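A single protein chain has been omitted; all remaining protein chains appear in their positions.
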Amino acid sequence: MSGDAAGLGRGRAAAFVLPALVLIGVFLVFPALWTIYLGLTDYRLTGLAAADPQVVGLDNYTTAIGDERFQGSLWLTVQFVIGSAIIGQAGLGFAIAWTMRDRRGPVRRVVEGLVLLSWILPGSVVAFLWIALLDRDGGTLNTLLGTPENAWLLDNPMLSIIVFNTWRGTAFSMMLYAAALENVPPSHLETARLAGASTFQQLRDVVLPRIKGHVLTNLLLISLWTFNDFTPFLLTAGGPEGRSEILPVYVYNVAIGDGQLGVGAAVSFLILAINLVFALAYLRLIRGRNRAEAPLQAPSGRGGG
Amino acid sequence: MRLTRRPAKTLAALAASTLVLAACGSGGGSDDGSVTLTITANAISGGKNANGADWIKTWVIPRFEAAQKAAGRQVHVLFQPNGVDDEQYKTKMALDLKSKRGADIIDMDGIWIGEFAQAGYIKPLSETAGAAVDSWEGWTQIPQAVQGLGIFEGKKYALPVGTDGRVLYYNKALFKKAGLPAEWQPKSWQEIIDAGNALKKLPGVTPIQINAGTAMGEATTMQGALPLLAGAGAEVHTGGKWTGGGQAVKAVLGFYQQIYGSGLGDPQLQQEAKGRDKSFLEFSENKIGILAEGDYFWRSVIAPDIGVAPMADRDDVVGYAMIPARQPGGGIRGQDFVSMSGGSARVLNPFSENAAAAWELLAFMHSAEATEAELAMADEARITARTDVNDKVLADDPMLGFISEKVLPLTAYRPPLAVYPQVSTALQEATAAIVSGTSPDEAAATYQRKLEGLVGGAGNTAG
Partner (left out) sequence: MNGPMAPTGRRYVGHLLSRLALTALLAVVLAFFALPMLWLATAPFDATPGIHVSLPEFTLANFGAILDNPYALGSLANSVIQAGGAAALVVVLSALAAYALSRVRVPGRDALLYLLLLMSSIVTGTAAMVPIFELANRLNLIDTHLGVILVTSGGLLPAAIFILKDFMDGTPTSYEESARVFGAGPLQILWHIVVPLVRPGLATIAVWAVAGVWGGFLLQFILIRDPERAPGSVILYTLYTEGGQPNLSLIAAFSLLYSLPVVVMYLFVSTKYGFRFHGGIKR
């Protein structure tokens, strides 16, 4: 990477980082640690346990892990993350970025505009849009497909929210990959094409090695965000019968619905732990990349034109 | 040098403007010896419960302030409106009271009183506001059963605002087509099923809508499971024990199975996130034969003009009947008919700095004059807590008169305990299991198991 080009020095660097660190410390780390502590108590929003919460050790954790509803919810969340983030958002985002890479003009602007619009619209508005799309009677999708009375949200709740979240979050991946692809020198692609490489081979041998870091950063962030995404609640409320109750919805139902803040806090920490496993897996991959690619790294700077 | 000190200045200006902009408008108090009181409710002008909010803003506050001024006291009253789901409102109130802050008068669902009291968030009214509470004129006007909405462990924590009752609504036009009588009062569960079977012959009609499943939340418990349980002779919590998956619960679940296992009900409607809204819409479009609901349905859903699913011909087409026990005499207390009731109540904030003045305001809000004014402003009748007001306003509304005279004497209330919402969820899950094809025995056994986990073992369950 770079040395200390601007002559910051440790002291000034610390001064630059400090404001962010203070804010994070007070409004992120402190409440997070407090929440983790609450996870060790039987604390509730109301009732006797609210007046006098007791430390119960790891009880909340053992209860949660032993609870079928939690296990089911965890499995649904894994499906949700793999389906909507890793395959859906990253896959579609890359596909759009790849097809748009040498296009300029209105088509690209319209496609990018629409994709970004679905990303920035407020969640509660988006929920109405998707209920109108998937509704059993009079939903747009049923009208288009000629399948009246097909209750998408009831018959395929997970598929529905996976497709929904793909729609919702593709923009981030699309932007990231669009930028990453600009780092791939067109001459390398041209050479590969002239050598008769198929699109797949070009992607695997020329593109992927150069954007691997971006892919991993992207996966890390969108997995984390998807793991914590509460918006599907507005579509299915976790139903029918908990069949789309992903973990953030489970936490909401337990903490706010049932008032069991201690259990909710414990499950939040479990979510963090699972995210950590994901992050460590990605990190291993990134480390692998850095070592393998160090010699290639040097002058890749100002590609494109 | 071209490189000036602009960046630092710009940064500072940006940060400062953010803070100034953000900080402006943090509430300030006045120190001129005057008293400021705050009322909060899950009501807001132009939105949820707008009538209640408008009443507080345009009637209660100006009149109370004027009356206080006439008595030589400077009192400012503020209203903090909210418009959210009950559980979110409850969370906010609990957080406020936990931090010993919040409004002086807080409107809440009567069912929360017990858990808030147990948490130490609220105190008995007379402990907060003194002897003035016990000498209030209004107590004599509030029936014992309705006072119960604000009572926990024998102490009065809140003034009830009003109450309601649950009945079976039926569509007379559909009944006629199915060859059923226009004046219908089933005397047993079987007679409901019989009517359903007759309605089943009509195309495009769902015969019976008894709420089930978790998507409808408390509406399933209050309009479905609990009235049926009462009809099977049991209450969800009685004599210090919670009713488990015994005979009564099995009977309730068996009734659900009769409806949803044989095409008398629409299972999908019970699963949709917006299923309850849709059931209202379908009833108003003459697509549902029989629907169990509270009087809210009559007043605010199918009411001509002002309802969310208005029926212009409501008074001619919609009939209502008491909910029968499983068989005559089989209900709680040996009743032939049953119902469930709830209602909201107003509490005093025990951490109020002006408790005496707050009580005066609370009592003023519950005076006959204020109660009548609220109904008049909303242009609707409602069962209030006060008998003197009810006698005047319910005379014009046969439906509410019916609730008041026939239903309220046999109704029952939910236990105001913190664990109740989870027990309620377990009941909803049991009905959901029936809708998706589980047998009543199995669903009842699962319910029993969950219940034991919730209430601390089999020792706290019965029946």
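Every chain is named by a letter (A and B) in the order it is written, and numbering of its residues begins at 1.
Here is the rule we go by: a residue touches a chain if its C-beta (ideal position, glycine included) is under 8 Å from a C-beta of that chain, and two chains touch if they have at least 3 such contacts.
Being a predicted model, the structure only gives us computed values, none of them experimental.
Participant: May I ask which residue of A:Leu159, A:Leu203 or A:Leu272 touches the chain that does not appear here?
Facilitator: A:Leu272
Participant: So which of B:Ala66, B:Ala182, B:Val308 or B:Ala376 would be touching the chain we can't see?
Facilitator: B:Val308
Participant: Using the definition of touch stated at the top, determine which of B:Lys92, B:Lys392 or B:Arg449 touches the missing chain.
Facilitator: Answer from the full complex: B:Lys92 touches the omitted chain.
Participant: Which residue numbers on subunit B touch the omitted chain?
Facilitator: 1, 3-8, 10-11, 14-15, 18-19, 21-27, 43-49, 80-85, 88, 91-92, 95, 98-99, 101, 274, 276-277, 280, 296, 300-301, 308-309
Participant: Tell me, which residues in subunit A touch the chain that this view leaves out?
Facilitator: For subunit A, the residues touching the absent chain are 1-10, 12-14, 16-17, 19-21, 23-24, 26-32, 34-36, 38-39, 43, 45, 92, 95-96, 99, 107, 110-111, 114-126, 128-133, 135, 137-141, 143-144, 167, 172, 175-176, 178-180, 182-183, 195-197, 201, 217, 221, 224, 227-228, 230, 248, 251-252, 255-256, 261, 264-265, 267-269, 271-272, 275-276, 279, 283, 301-305.
The rule is simple: only the chains that are shown with their structure count from here on.
Participant: How far is the middle of subunit A from the middle of subunit B, if each middle is the mean of its Cα atoms, in Å?
Facilitator: Using C-alpha averages as centres, the distance is 38 Å.
Participant: Quick check on the complex: what are the subunit B residues that touch subunit A?
Facilitator: Those residues of subunit B that touch subunit A are 87-88, 90-91, 94, 98, 112, 115-116, 118-121, 213-215, 268, 271-274, 417-419, 421-422, 425, 429, 432-433, 436.
Participant: Residue numbers of subunit A touching subunit B in their complex, please.
Facilitator: Interface residues on subunit A, with respect to subunit B: 44-51, 131, 136, 151, 153-154, 235-237, 239-242, 256-260.
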